[in-house]
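For this view, one protein chain was removed and the others were kept in their places.
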Amino acid sequence: MSKLSAGGSIRAAVMSAPGAPIEVREFSRPTLEPGALLLETIYSEVCGTDVHLHDGHLAGVPYPIIPGHVNVGRVAETAGEVTDVEGEPLRSGDLVTFLDVHETCGKCWYCLVAKATTRCPHRRVYGITYSAQEGLLGGWSQAIYLKPGVKILRLPENLPPERFIAAGCGLPTAVHAIERAQIQLGDNVVVQGSGPVGLNAVILAQLQGAGQVIVVGAPALRLETARALGADVVVDISEYDPAGRVERVRALTGGRGADVTIEATGNPRAVREGMQMTRDAGRLVVVGQYTDLGDTSFNPHWDINKKHLEIRGCWGSDFSHVYRGVRVLARYGDRFGWERMITRVYSLDEANQALADVADLKVVKALIQPGAGK
Amino acid sequence: MSKLSAGGSIRAAVMSAPGAPIEVREFSRPTLEPGALLLETIYSEVCGTDVHLHDGHLAGVPYPIIPGHVNVGRVAETAGEVTDVEGEPLRSGDLVTFLDVHETCGKCWYCLVAKATTRCPHRRVYGITYSAQEGLLGGWSQAIYLKPGVKILRLPENLPPERFIAAGCGLPTAVHAIERAQIQLGDNVVVQGSGPVGLNAVILAQLQGAGQVIVVGAPALRLETARALGADVVVDISEYDPAGRVERVRALTGGRGADVTIEATGNPRAVREGMQMTRDAGRLVVVGQYTDLGDTSFNPHWDINKKHLEIRGCWGSDFSHVYRGVRVLARYGDRFGWERMITRVYSLDEANQALADVADLKVVKALIQPGAGK
Amino acid sequence: MSKLSAGGSIRAAVMSAPGAPIEVREFSRPTLEPGALLLETIYSEVCGTDVHLHDGHLAGVPYPIIPGHVNVGRVAETAGEVTDVEGEPLRSGDLVTFLDVHETCGKCWYCLVAKATTRCPHRRVYGITYSAQEGLLGGWSQAIYLKPGVKILRLPENLPPERFIAAGCGLPTAVHAIERAQIQLGDNVVVQGSGPVGLNAVILAQLQGAGQVIVVGAPALRLETARALGADVVVDISEYDPAGRVERVRALTGGRGADVTIEATGNPRAVREGMQMTRDAGRLVVVGQYTDLGDTSFNPHWDINKKHLEIRGCWGSDFSHVYRGVRVLARYGDRFGWERMITRVYSLDEANQALADVADLKVVKALIQPGAGK
Partner (left out) sequence: MSKLSAGGSIRAAVMSAPGAPIEVREFSRPTLEPGALLLETIYSEVCGTDVHLHDGHLAGVPYPIIPGHVNVGRVAETAGEVTDVEGEPLRSGDLVTFLDVHETCGKCWYCLVAKATTRCPHRRVYGITYSAQEGLLGGWSQAIYLKPGVKILRLPENLPPERFIAAGCGLPTAVHAIERAQIQLGDNVVVQGSGPVGLNAVILAQLQGAGQVIVVGAPALRLETARALGADVVVDISEYDPAGRVERVRALTGGRGADVTIEATGNPRAVREGMQMTRDAGRLVVVGQYTDLGDTSFNPHWDINKKHLEIRGCWGSDFSHVYRGVRVLARYGDRFGWERMITRVYSLDEANQALADVADLKVVKALIQPGAGK
């Protein structure tokens, strides 16, 4: 805990508006309200969502913000007893992560009747929907202020922070998508997209006993990573047109198409391709359409009704997805080597470069290490 | 069994080609192969599918055909012991129906691994995919030849043939759709479309404990029937534009949209409307897109992903849907009065008029009574 | 609001210890903490659980208690803005009910990972696990203190309080059991037990489209009520031994047994009978074993494994069950006439008589009307 001195200031990277360069600012160390916790950040990640934030593609973002929604760090200070999800008190130095989603109300119709807490209208998200004026509520900062009630999870002993953050935000998202996908032992699984969500889905499909995992994506760097993580076949979208991709998947699946397809692309047209790549009576999970990039078309007769297809949108993640992700990382981390997704680690001062590299797909996964550099 | 004399001929209505008028022809009474059964038809129905057949909108139809896929009749003759699904031998005079789908193979990948028998590539359908040259394999005929292995179901004593045929083909289709819909007690349910499938869905939604059933359809005659069958609210599509319909449904559902929507319209654009009428984390069953009427558009971000929506295509029906439909008719028939769906009964010689009336939506349900008339 | 004068005292029936007679005591009207609400009780119910409480069969009960866990009343006072589950502010005079279960934590492993909130170790229950020393936290009282955060539901306009309380605690319990039962259209359903949970299950099974509802229970009064509520067949356990009951059910279900059985008896031996009454690959929901009445036996080979049986325990209920129950009461109340379950209404001073009558099965449903009498 050398960096965070009791009276010292805290450096954080601030995105002041869409398009504006990220600036590192100094904040004074906050006083904790009862039940709050100050976390010294070890790593935060740079996720595709951060590029969307910088491009201004998300509605309702209270700029300026401190980005960084998935993070790992050590407890620096607690105000009174603060416990993890097992009810165990947290101590200074404990290695933890936390659920970026906070303020899920637990008392509205969506929480209580629909039991769809990821659609609770009161939820707010660290690094995305909290303003920097409200505090250190994002991970691109030397310290993060965990408000009372934030859900905190201790990392198991055999899970180093590098491995956790390599999996990053893509892991709970993929856990949620896989939960919706209901893969059966031996299924043919197509993953559309080879970004962090897609790559985590490649691993998790194997942890569901898929009989074959096919990745449809780009560019070469990511497809190589997909292969290293266990994908049986990769289909480079720069080498096939949409019809050719569908044909390729069918050829690999006995002419029928995939039993389950997981769309994780960000490209609207990929959804129809996903319908067409999936076999009759199969299942398509749509998890990659995180922002509005316009309408697209499909044929309700051929693509849904006659196909007896099931399509499941998948939004956000809840604490169980983080928890299950961490369990899987701890149990199967040596087998899959999530760390190979990390291309480069950046200091706070290099945040603009990090964002640019993610936007240009130059990296698989970019990390921010707030304690590094200057 | 007065009409079918042993040596006499059998009259049947034949659709010789798309667009050609239906003609009544005489066939000689067939000799039964072992395990076959001859059924004297009491009623067959005229279904929207028959209009599609006449318009040439279905691929792979082996014209000339004898239409009529859902039928009820009395056993006229059996070749050896023929049993119903309970294993009970059938006798002359027994009142039965049968599953129009035949030759589901039970040994292909779809039957055995996917367990999606309605997608078995070997299945054939009475009244649709059998040619008149292959025999009396449709219900617009004084008698129907039930091949060995056709799945036969005895009507319970308290189920008159009029009630069975009033429910018609729409009932097993709706049973299948409702099975996919997984309505929970108290749910708000929207049914898009007020034809026979939609009207059966209105009844079945109540038999699943829906808290409110809203029908979005036309014309007035069908909406009145929907109301008589228990719909809480009807929304006439001639009075609202698509956005207005969505707004109306939201206003009726606490601003959220329906928990479950069942699309049974035949109009491609209704699918997107259905997505928009359904609440976040709700479910949309697409059962009405029976033929290819072109592409349509949607927004993958708003309509599926952020909405966390589940969409389920629903194709065909299997024996369990007919069986469950008959059980429901027998138990709840007095409550719902399915018979009120019957607008008019036609003789074989009036088949052209019947088709025209269905095409023009002049009737809710048109029946063919092959023993009537001449 | 005539009974609760601003400075007046509040009468409540107190169970001071197992076996001790219920006494009516006077409490001073409480001062509300911010977010709390005072409810003037219209009706509370006397449930089998109250008999268990009086017999001392439940562990961890903090006697003295004010019994009465399911209640309906009018808002007498709020401390600041208090809202219902739709987020609408509550006003004096509003007719409401509330979820008896409170303090479900929303942050433990059971709440967050297992998503099994009815097993949250922090939950407490009005009328059962709150002491009278903690306040007016049970319904056998002229007023109930609703702590901040208690989940409140407004009754729809067409739902009179008599109908709500007639359904009582048995309704959400049965909604939960039916949710676990996954009845399919046309299924044969056996309900073991004809108390309030069983009778509500009889209704709900019909609202799931059961093809036949068979009740196995006693005494005659309750079986008559079952029949009036729509049961197709009742089997009086005083007329059949256990083997005879199983045989009777099989005879009514084509020799196979029920598709779904709902055990709601309170008798340990009924569980094995339930296994035997259910068909191969069917489902048994165990909801009636609310207290420990000892071990019982079964044969794992015949009763579970070879039978491919599914058995589902069902504990407690959550807000969604109350919400769905109220929706169903509002929509289908006229059809089923829940009120016929009410045998007698008692004043606070008659609470001992009410308990005795429930214990002796002299009544189907006994109500407490705290505003009545003296």
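The first chain written gets the first letter, and so on, giving A, B and C; residue counts start at 1 in each chain.
Basically, a residue touches a chain if its C-beta (ideal position, glycine included) is under 8 Å from a C-beta of that chain, and two chains touch if they have at least 3 such contacts.
As the structure is a computational prediction, the values presented were derived from the model and not from experiment.
Engineer: Based on the whole complex, identify which of A:P34, A:G93 or A:G186 touches the chain you can't see.
Structural biologist: A:G186
Engineer: Going by the contact rule already stated, which one of A:E33, A:D55, A:E86 or A:E239 would touch the omitted chain in the full complex?
Structural biologist: A:E86
Engineer: Identify the residue among B:G56, B:G80 or B:G149 that touches the chain left out of the display.
Structural biologist: Reading the full complex, the residue touching the unseen chain is B:G149.
Engineer: Kindly note down the residues of chain A that lie in touch with the hidden chain.
Structural biologist: The missing chain touches chain A at positions 86, 175, 178-179, 184-186, 204, 207-212, 232, 254, 323-328, 330-332.
Engineer: What is the set of chain B residues that contact the non-displayed chain in the whole complex?
Structural biologist: Residues 85-87, 106-109, 112-113, 115, 149, 151, 318-320, 323-324 of chain B touch the chain absent from view.
Engineer: List the residues of chain C that touch the chain left out of this view.
Structural biologist: 109-110, 114, 116, 118-119, 254, 256, 259, 268, 271, 279-281, 286-302, 304-316
Throughout what follows, only the chains that are shown with their structure count from here on.
Engineer: Check the residue numbers that chain B and chain C use where they touch, and answer same if over half are used by both copies, otherwise different.
Structural biologist: same
Engineer: Averaged over CA atoms, how far is the centre of chain A from the centre of chain B? Could you give it in whole Å?
Structural biologist: 45
Engineer: Just give me the whole-number Å value for how far the CA centre of chain B lies from that of chain C.
Structural biologist: Measuring from centre to centre gives 40 Å for this pair.
Engineer: Pull out every residue in chain C that's touching 2 or more other chains.
Structural biologist: 86, 323-324, in rising order.
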